[in-house]
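A single protein chain has been omitted from the complex, and every remaining protein chain is retained in its original position.
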Amino acid sequence: MRKCRCLVFICLCFVMCCALSACGGQEASQPEAGRIDTFIIGTTAEISSAKRSVYNFDVLTGTLSQLAPVWVDADGVYHPLLCTYSTEDSRTWILTVREGMTWHDGQPVSAADIQFTLEYLDSQNGGGYADSYEDIRLVDERTIALELAEPNPRHLASLTTLRILPKHIYQDVTDDSALPSDEANIGCGPYRFVRFDADAGVLAFDAYDAYPDGQPMVEHVLFRLFDNEDTMYMALKSGEIDMVYRYSSGVSTAVLEDLQRTEQISLLPIRNTANSAVLIFNNQVSPFDNEKIRQALACAIDYARFRELFGSPYALASEAGFIPPGTYGYVQTQTLERDLQLAAAYLQEAGCTDSDDDGYLEYQGQPLCVEVMVRDDKPVHARYAELLMNNLAEVGIAVQIDVQEVAAFRELTEQQHAHAAVITGLTAFGMAKNQGLAALYLWGENSMSYGQVYDEDYKALLDQADAAANMEEYALVAAEIQQYYADTLPAIALFWDSHIQAFNSRYSGFVEDGTFGLLNVQTWFSLQAE
Amino acid sequence: MKKKLLISFFCLLFILVFNFALPRLLPGDTVLMLVGMDEDVVSENEYAYYVEKTGADRPLAEQFASYLRGILQGDLGYSYHHNAPVEQLIAQRVPATLQIALPAVLLSALLALVLGCYAGMRKGSGMERMISTLQITVDAIPGFLLGLLLLSLFAFHLGWFPSGALNSIVVPAATLPAWGDRIWHLCLPVLTLVLGSVPAKYLLVCNTVAQQMQEKYVLYARSRGLSDSYIVWHHILPNICQPFIAMVGMNMGFIFSGSLVIETIFSIRGLGSLLDQAIRSRDYPLLQGCLLVSAVVVVVANLLTDVLCVALDPKVRCRIHEAE
Partner (left out) sequence: MGLSVRELYIEAQLKEGERVPIVQGLSFAVEAGQRLALVGRSGCGKTMTAMAILGLLPGNCHARGSIVVDDQDLFALPEKERRQLLGKKLAFIPQSGADFLNPSLRIRRQMEESLSRNGIARRHYDIHLQRLLTAVGFPDPQAVLRAYPFQLSGGMAQRVVMAMACAGQPRVVIADEPTRGIDQGNVQHFLRLLDGLFHNSAVLLITHDISVAATCQHILVVRDGQAEEYGPTRQVLQHPASVYTHTLICDLPHALSHWERGVGPC
């Protein structure tokens, strides 16, 4: 018995010693003033291995080690990153790799790398990169000319996420998962990939000494991978991690209030060019082919209540122009507000009457009923629809909610256009597609057209946007398009919400990037610690 | 014993057949079910490729035969979401899960035994009532909540333990401290699992011990002047170890499912989080692989406990001995 106790005691001592020595091993060296030794970012993004083919990992490297030719700021303006750029006619784009850019193994970055990347991605993804150009020419060692079939002033948008690959490593590789990770992750950014530790749930990056813009402010950048949001926010509150990050997303509204109350945490809303809560009419079918009816509905919706119930404290009032601020070419249009009298007036103008006195209006002899289709995987959309039902009941319009399974929803709306109206969310990527400004979702001939707008005026405006020679011209057309939306209301944004970013208040000097938010190459050179 | 082996065999067979039949019986496109893809992301070419890959156009009997052959060779299918064979994905994750599941099974069994014996000896006393009430209360707390509470208290408020993962960001280079670091990281997840799985076992032990206290051999042992604690540890224990071991065996399954939640909370990349991912991304091949593995583990664990019980039962042991 005594022997046994002795043994247990020795074991316990041993464990304690181990634990203590483990704690001792983590001592950090004191960084010089203003510089930050280690900056830890928590994320719930799922990363199973450190490979380019793992989407979330690929996105994170874009903020540190892998550079795209250009970056876009929060106002939608493009800036050089890996390359400087110029264009005469928005058709031929000249990219020149900046002086002194090298890969992390010391090789210089060349124009051939850009060409190789486009071709390589084509071979991996079955097209969409090199084959979208009419011609690709290497002008000199560091300069490449990309020629489009037609002018596109917004072409740089597609270059903000094109992370250039080192040709000397990838040229003979068909299956990139076979490459050892230290080689496969050679990039040209201010940080180089160090390691991925699945057991510790850590991705580590170290500053790259030979980056031409000098030393970034942080020496070591670590990503801590969390499987559980609550744990991550607890870690943020306790100071274990310095910020939380998720690509194109923000802090969930559920924990926002709690984080707001926490002193050592700063919250920063950043621009969000997605349109996460919209009501889109099928402008081809009755009664939504009648502009007066659309106007009446727009006046009947209680936008303030939508923001209060579903938005974060940073939610913005939406505008009739439909395009959220932060989008390039955004102009301010009339703010959407509830006005029941105006709604009633519009309805009367449209010829709606309540002839049977049941409290609900009739239009062209039929009861006026708005059938709203929502998808079942986003329960909040159905809740938007319920609030809409309450709002419209006050002006005598009935609402019928039609919840469809995702596949059926897509089939009925995107393929058959059999819907009367939908409540859904539009992604930033989709909003920017084609001519941008939600054209993908509204112009009737597009396959994903919820709006089914076939108006000649609208078509003319989109053609003008296509023909714009440069961004300034494009901005002018964009303003007209938004005015067109504001006048005819083919779709209504219920509210606009920003992505709220949370980080430890010790830090300041974050730069906002239109693609990556607060984590980006600029931030690493301006970040300050208290 | 033969009967038990037979039952286990049929259990395994049933699981295999069920696993085979499930994607083929569910409503929806069988091929898409087999590869775990949504129809709106699959092109016609890809679809044709999947049909060929899964052999869904061949007769059922042939499919079943090749499925069985695959399983026997350790081939659990292919995850198209991960672009990797399922058995490889599972093999990668098993060590992490075992590291929390095994200590949890052992520790919870030990704790339940000690507490159960201690309280069972004093059935009806204030101490026993207090322990039992505490156990029932802990049992009523869902696993994820328990995990979050422990995490919040020990990792964030007190800072005694790390907030997750299996080792520190920088693992100490020397072997001993590296081991210590791992054990230090395992403490909270194992504790969560242990607390969650002790009550059922505790109640079993406590009640069985209390019941055994009424047995004649206990009275006789007492009449020989043996102390109560000696009686519990040396006389009652051998008599209750069979139901107890059976219970621990049954518990293996619970710990596997329980670690699903625990792994997510503590950001440990084990089978549980793999299963979680598979569910969320509707990765049916992976899902089935995980379920098959955990089902097999449960069946095998039950069989093992049966064998162990038989081996521990002197009556059966002697009979076998005599037969020889």
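Each chain carries a letter (A and B) given by its place in the written order, and its residues are counted from 1.
Everything that follows uses one rule, which is that a contact is a pair of C-beta atoms (placed from the backbone, for glycine too) under 8 Å apart; a residue touches a chain by one contact, two chains touch by 3 or more.
Fair warning: this is a prediction, and the values are worked out from it, not measured in the lab.
J.: Who does the absent chain touch among those shown?
T.: B
J.: Using the touch definition up top, pick the residue from B:K4, B:K53 or B:H235 that touches the left-out chain.
T.: Going through B:K4, B:K53 or B:H235 one by one, B:H235 is the residue touching the chain not shown.
J.: Taking the full complex into account, find the residue in B:L5, B:L60, B:L145 or B:L219 that is in contact with the omitted chain.
T.: Of these options, the touching residue for the absent chain is B:L219.
J.: Mind pulling the subunit B residues that touch the left-out chain?
T.: Missing-chain contacts on subunit B: residues 216-217, 219-227, 234-235, 238-239, 314-315, 318.
Everything below uses one rule, namely that only the chains that are shown with their structure count from here on.
J.: Subunit A to subunit B: how many Å between their CA centres?
T.: 40
J.: Residue numbers of subunit B touching subunit A in their complex, please.
T.: Those residues of subunit B that touch subunit A are 38-40, 82-83, 96, 148, 151-152, 155-156, 159, 163-172, 174, 176-181, 183-184, 263-269, 273, 276-277.
J.: Sort out for me which residues of subunit A touch subunit B in the complex.
T.: 15, 17-22, 25-26, 40, 46, 48, 53, 177, 197-202, 204, 222, 224-228, 230-231, 234-235, 237-238, 240, 407, 410
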